[in-house]
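Here the complex is missing a single protein chain, while all its other protein chains stay put.
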Amino acid sequence: MNYQTILQEIHTEILPLLGEGKVADYIPALAKADPSDFAMSITCNDGRVYSVGASEQRFSIQSISKVYGFTLALKAYRDKLYKRVWREPSGDPFNSLVQLEYEEGIPRNPFINAGAIVISDTLISKHKENSLNEVLTLIQESAEMEDVSISEEVFTSEMDHSFRNRSLANLMKSFGNLDNDVQSVLEHYFAQCSVMMNTQELSRSMLYLAHDGTDPISKKTFLTPPQAKRINAVMLTCGHYDASGDFAFRVGLPGKSGVGGGIVAVVPRVMSIAVYSPALNAQGNSLVGTKALELFTTKTGLSIF
Amino acid sequence: MNYQTILQEIHTEILPLLGEGKVADYIPALAKADPSDFAMSITCNDGRVYSVGASEQRFSIQSISKVYGFTLALKAYRDKLYKRVWREPSGDPFNSLVQLEYEEGIPRNPFINAGAIVISDTLISKHKENSLNEVLTLIQESAEMEDVSISEEVFTSEMDHSFRNRSLANLMKSFGNLDNDVQSVLEHYFAQCSVMMNTQELSRSMLYLAHDGTDPISKKTFLTPPQAKRINAVMLTCGHYDASGDFAFRVGLPGKSGVGGGIVAVVPRVMSIAVYSPALNAQGNSLVGTKALELFTTKTGLSIF
Amino acid sequence: MNYQTILQEIHTEILPLLGEGKVADYIPALAKADPSDFAMSITCNDGRVYSVGASEQRFSIQSISKVYGFTLALKAYRDKLYKRVWREPSGDPFNSLVQLEYEEGIPRNPFINAGAIVISDTLISKHKENSLNEVLTLIQESAEMEDVSISEEVFTSEMDHSFRNRSLANLMKSFGNLDNDVQSVLEHYFAQCSVMMNTQELSRSMLYLAHDGTDPISKKTFLTPPQAKRINAVMLTCGHYDASGDFAFRVGLPGKSGVGGGIVAVVPRVMSIAVYSPALNAQGNSLVGTKALELFTTKTGLSIF
Partner (left out) sequence: MNYQTILQEIHTEILPLLGEGKVADYIPALAKADPSDFAMSITCNDGRVYSVGASEQRFSIQSISKVYGFTLALKAYRDKLYKRVWREPSGDPFNSLVQLEYEEGIPRNPFINAGAIVISDTLISKHKENSLNEVLTLIQESAEMEDVSISEEVFTSEMDHSFRNRSLANLMKSFGNLDNDVQSVLEHYFAQCSVMMNTQELSRSMLYLAHDGTDPISKKTFLTPPQAKRINAVMLTCGHYDASGDFAFRVGLPGKSGVGGGIVAVVPRVMSIAVYSPALNAQGNSLVGTKALELFTTKTGLSIF
């Protein structure tokens, strides 16, 4: 199969959709994104790389960073992690407090905000003041980037508009499910959200999830095979907030989206994919990005189902 | 890989668990089941069949019947079906009214009770008094059974203890999401739940979902390839009520459980599996059945992730 | 104080509002009501009666009948009644299932639909096939009416549109909080809702609640003094669904509204008031009726606060 041709077909087919959806505007740093931007990259387990669009343009990875946090926490705590965060779909929007209150401060999964905040807390407990560095190192090593940077503008903007996440964090703290102080935990969380990457780097970075926890190119091992599979499983059932079922239904791949417009997806044993387009659909996921991935699995048959 | 040996290993390993869990006791017909019963069958796309335990003993398929209902409704209504039932995980127990009320009578997916009741309604609208026959014919043809029978005892028992499902049905009726009268819809629903099958028949029957909608042995086509994939996707995200994430995490296959103790699972492009053990875990799924499937994917590596 | 003058002032002041609000239209029998109708009657503990508007025109009392049901159940079961229905405001619309599910089938109070359905069930358990007669006799005796009639048209219409109440009843049945069959309980419930009364009769009838349980004119005792006080307390906190706080705030009297457009209110130790105007506000209470009562307590100072 000629993946480059397929990417170009997809690029052509999504062009008419580029005006639809709405760029995230809750912080100015995101609102400035150009809704007509688009990029898509594939990195195969055998090292081949294909890209289309602005695949070198970096954007803030936002919730995609939750995959890295989950990876490090799973490595550090193994199954003990699930005492503090579950792995069930939430059936609710990504930042709902309702379920969190009924379930006494235990978030449904690591991919809703509450879950990622707890994950951040566990990383601080484990790595102290190096917790953020651990995330940046994982990103740098898995993507083989020379260096990884954080957008100060995005970070500051997020901190200034963090009331709802602060509400979630304080609620969990009141239930005893945060060990560190709320401010430190939120700083770690928003810093990892503010990491800047492009689709080439993202698709390269996620390859360890397509290859049982070990990067097939660098041979570095980030997780055990069962751990990698389980992150894929949780991405499939929970990776897109309350549109997770729809994404599984339409795309049929484990994936994780970010409000910055990026989505990553994994074809187990074959490849990793990253796509970028900042205008979001009603559920807060990249509208064109979701469509591009749907076209990709339809054209290639590379769904897991 | 020698599947028969693997099944025997699994049988040995689950033996110590056979006392755990609790047989469904909300109706007498189910409460009589022997908690030490166990059976597991595999039917491969190439026609090979492997079984262990009481694989010829029939039991009521209960919610596994929702797969057949979904199949027929998807065939009849295609994407229009999703106006009346969604495809998102519910994040709530299988018979919760809360979400249904907030979401104005549109069930989250076809695999919670409310969703299956709406599906039953659509089948009655389409096939009138033949609606149940259509389900039985699908089962008979896909399983190549000589005839399919319903347990009158289970059916009567279900109808006598149907208050909560009757509550769900009336709520949806009040929102305008049932076209037929509540009594007829519930009769169809409980009749299909009362179908008796064994693990050999179940694993044979689900083969069309492992082979893009067409039975690889009989060559009969039940669904288009995209439709088959999407049923698998919905089984993965929604097939086990609010333990769907856990099942995806531990087993890593699309599957559907029934309160009678059966579970079916699909390895796309490879095989279909059925397991039976009537004692249930806290989420209402077969405790030993779930464990047996987890052992199977661990031993064979046949997870989709 | 000249009550007749006050009633006439109120009549003049509410005239401009008579076009506002919306007549209940979930059943045809109610939808036919004339939104410009208005009536208001006062019966004082000393026997004086004052009326304005169409005070002889009967309408279906609907949820006002819950006061009679509560009266009879309290008399029959005393404090044991509160095991099956609480006396707390619901904070939710009048027919919500959410709270009922979380609270395992125990309704919040006797004035939401679920509570009145349980009350109906207790009356059937106590009085068997005479349960409805008991309610009619209470109405007839307390209002000193010659005979009390039920609108067959309203009753039939209610039964035909009873899906949500049927859902509530089945849910409570599933939790074991209904002893009789759902159909009988709903028939009792809708029959008492379909009783036809006018404002003169209603204000006369409620006098026992303004006089410690004993009608000051006929000297008949319907409740003990503590029981009468407690019905008043529950009317104040729960009598108007999720507008109960607003009614207490604006009117400052115990009261109970019906979707047919009637409202009764009690001035303890002084009088009983009934008002009628069929157009409802957003919370399902008579818009002009609520305003008329607010004007009355403002003009007379006869609030309990």
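Labels A, B and C are assigned to the chains in the order they are written; within every chain, residues are numbered from 1.
In this section, a residue touches a chain if its C-beta (ideal position, glycine included) is under 8 Å from a C-beta of that chain, and two chains touch if they have at least 3 such contacts.
Predicted model only: the values in this text are computed from it and were never measured.
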Can you list the shown chains that the hidden chain touches? A, C
Out of C:C44, C:I64, C:A191 or C:V234, which residue would touch the omitted chain in the full complex? C:V234
Full-complex contact with the absent chain, from A:V49, A:L171 or A:V270: A:L171
Residues of chain A in contact with the chain not shown: 96-98, 101-102, 163-164, 166-171, 173-174, 182
List every residue of chain C that touches the chain not included in the displayed model. 86-92, 99, 108-109, 226, 228-230, 232-234, 236-238, 242-246, 248-249, 252, 254, 268, 298, 303-305
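Quick note on the criterion: only the chains that are shown with their structure count from here on.
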Which chain wins if you rank chains by how close their C-alpha centre is to the centre of all protein C-alpha atoms? B
So, in whole Å, the Cα centroid of chain A is separated from that of chain B by 32
